[in-house]
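I'd like to ask some things about the structure below.
Of the protein chains in this complex, one is absent; all others appear in place.
Think of it as A and B in the order they're written, each chain with its own count starting at 1.
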Amino acid sequence: MALLEIKNLNITYKTDKKEIKAVKDFSLDVEAKDSIGIVGESGSGKSTLAMGILKLLPKETTKITGKILFNGVDLLKLSEEKLRNLRWRDISVVFQKSMNSLSPVHKIGFQMEDIYRVHEPNVSDEEVRKRILELFKFVNLSDRVYTLYPHELSGGMMQRVSIALSLIHYPKLLILDEATTALDVVTQGQILDEIMKLEEGLDLTRMMITHDISVVASSCKKVVVMYGGCLLESGYVQDVLINPKHPYTQGLLDSFPALTGEKKNLRGIPGSIPDLSLEYKSCIFANRCKKARDICFKKVPETKILPNEWNVACHLLGGF
Amino acid sequence: MKKYIWKKIFTGILTIIFSFCFTFFLIRCAPGNPIKILAGTDNPNPELIEHLTIKYGLDKPVSVQFINYLKNILKGDFGYSYISNESVTKLIKERIFPTILLTLTSSILSLVLGTFFGVYAARKVGTCMDKFMCGLSYIIDATPGFWLGMILILIFSSTFNILPTSGMYDIREDYKGAYHVLDVIKHMILPCITLCIIQIPLYFRIARSSVLHIISEDFVLTFRATGMKEDRIFNKYVLRNAIIPTITMFSLSLAFTISGVALIEIVFAWPGMGRLIMDAIKNRDYPLLTGIYLMISISICIVMIITDIVYALIDPRIRYE
Partner (left out) sequence: MENIFTKISFNKELKIGVTFLIILILIAIFAPKIATHDPYVLNDDIIAKPSSRYIFGTDGLGRDVFSMVIYGSRTSIKVGILAATISSIIGTLIGGIAGYMGGIIDRIISEIINMFLMLPTFFLILIVAAIYGGSLKNIIIVIGLTSWTGTARLMRAQAMSLRERTFVKSAKTIGESNKEILFKHIIPNGMFPIISDSTMAVSSAILSEAGLSFIGIGDPNVVSWGKIIAHGRGYLTNGWWICTFAGIAIIFTVLAFYLIGEGINKLLNPKFSRSN
């Protein structure tokens, strides 16, 4: 059994006038100790997916259907109390804007202690302190950070604090939502290296949500390509990113410079992201797809399963 | 932090200097003879003219006059009321306690109540109750406090006859000790309620919008993701962050509150500074009026500097800058 099984997940935002289908019929299995990257443009539903797994979407304005099984337990059916028990101990998260990820008027150590005590209310002060300082060392932060306020740290340092915080209860699943996007390339690289080094000693499953395909290429085993709320292609990085089957993945790769290999011309994908308030009876990418045929405009493609856990949702695969 | 406080003190000193210059030149630049203005009548007798000329050094050049004026004020001499011929400082001293009592009581009450209502409305955002409270705050904002005071007198004193209409204590009785305190409290209820009603919307709105703003901050999401209980997140983190603008508002509204208090004092014949101002205007007692103005400006500056320091203590981001 996979650690996380997402089955036919639909997430809809309800506004006054229309409904926006941010995630559509999304299914994915994440095995324990996997590292999986979810890539897509902004508006592709990747962050909504993360927030959906964490159940952090506002209840009044969102509708979620389908199943999110974590260790076989459906998170969507879990009571508030049980969900709270599971949070941070089983699933934790590092958000994009780490500068704002902690209260600006409380000291970092104080907040981390408080968060530690959410699930371990009876530990002594020294134990908490010891654990936090251990984590600081883990992510290359000095002990001094304990008594500082969030605004006294740089973006990279705050990101390290966020990562340390996310590991405080040895979570099984760690979601990094654009966690390195706001950082400069050098710091980003350092932090990615650190994360991968950290994983070696821990029993950790990692899900990286990013629009930067190079982050996935350098730090993940598997990749999921999302577009307009749909899964278009997923599989091992060495398969999907080297020999993409879906025209969208190909386009995405063409618009990023390669770090190695021969020079190539960068190309964007013409057109813009689809209007998610509309009902699509076609392939969601059809109107931007250079290879689109008649069938692409008539039918939603089924996900085809290739060997080696490679899934592609495209009509063109095999025959056209 | 030090730099921040020095900056505030600098502005405060500048404000006080401005007030000095303002009151000085206001009287000297007034239409007609300054003596007439100082004397308050169009035909002062020669003795008064001579007395005032010497006292204010009007025979000397303006620069010397200004320096003398400054010197006097630094000594705590704010001039003399021409009506009672008492020093302005003494007159103010007699009247300042009731004003401070009323201002502080009502300001603190409004701060507490307004913040409470604001937080409540923010937690019930979008409901009928929230909309009702917001609508009411607009209407109260549009209401002149002195009129509201009169309407309250109409309701509670003229119609129901349950609360005294004016003054600070019952002059017919001579209460002592605890009874005196009770009597003062009874007299304070209506002016205090009036001042609270007109000030609450200020704190209500700031607390409401501040809580709504903080709730949407990313750090609240972090705490939610950790499984912390909603109540704990709210009480420990959201409130602490949301309270900061309220404190700024307290200091900023002070200058506004003082004028509101003066008008309400007049309505309720409260024996404070408001009455003194009213009398000074009626008698055209300009030295007293400018003296009061200076006093008020200086007190506001001092209180504002204190609140700014408190603010810096509460918000670490200020200390850092």
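Assorted remarks:
Everything that follows uses one rule, which is that a residue touches a chain if its C-beta (ideal position, glycine included) is under 8 Å from a C-beta of that chain, and two chains touch if they have at least 3 such contacts.
Given the structure is predicted, the values throughout are model-derived calculations rather than measurements.
Across the whole complex, the hidden chain's contacts among the shown chains comprise B. Only one of B:Val88, B:Ile296 or B:Ala312 touches the chain withheld from this view, namely B:Ile296.
Looking at B:Leu70, B:Ile83 or B:Val125, the residue that reaches the missing chain in the full complex is B:Val125. From the options B:Val88, B:Leu263 or B:Ala312, the residue with contact to the unseen chain in the full assembly is B:Leu263. The missing chain lies against chain B, touching residues 11-12, 14-15, 18-19, 22-23, 26-27, 30-31, 37, 125-126, 130, 134, 138-139, 141-144, 146-148, 150-151, 153-154, 158, 165, 209, 212, 252, 255-256, 258-259, 262-263, 266-267, 277-278, 281-282, 284, 286, 289-290, 292-293, 296-297, 300-301, 304.
Criterion: only the chains that are shown with their structure count from here on.
Distance between chain centres (mean CA atoms), chain A to chain B: 54 Å.
Interface residues of chain A facing chain B in the complex, by the touch rule stated above, are 54, 56, 83-89, 92-93, 95, 97, 100-106, 114-115, 118-119, 149, 151-152, 165. Taken together, the chain B residues at the contact with chain A in this complex read 217-219, 221-229, 236-237, 240-241, 244, 314-317, 320.
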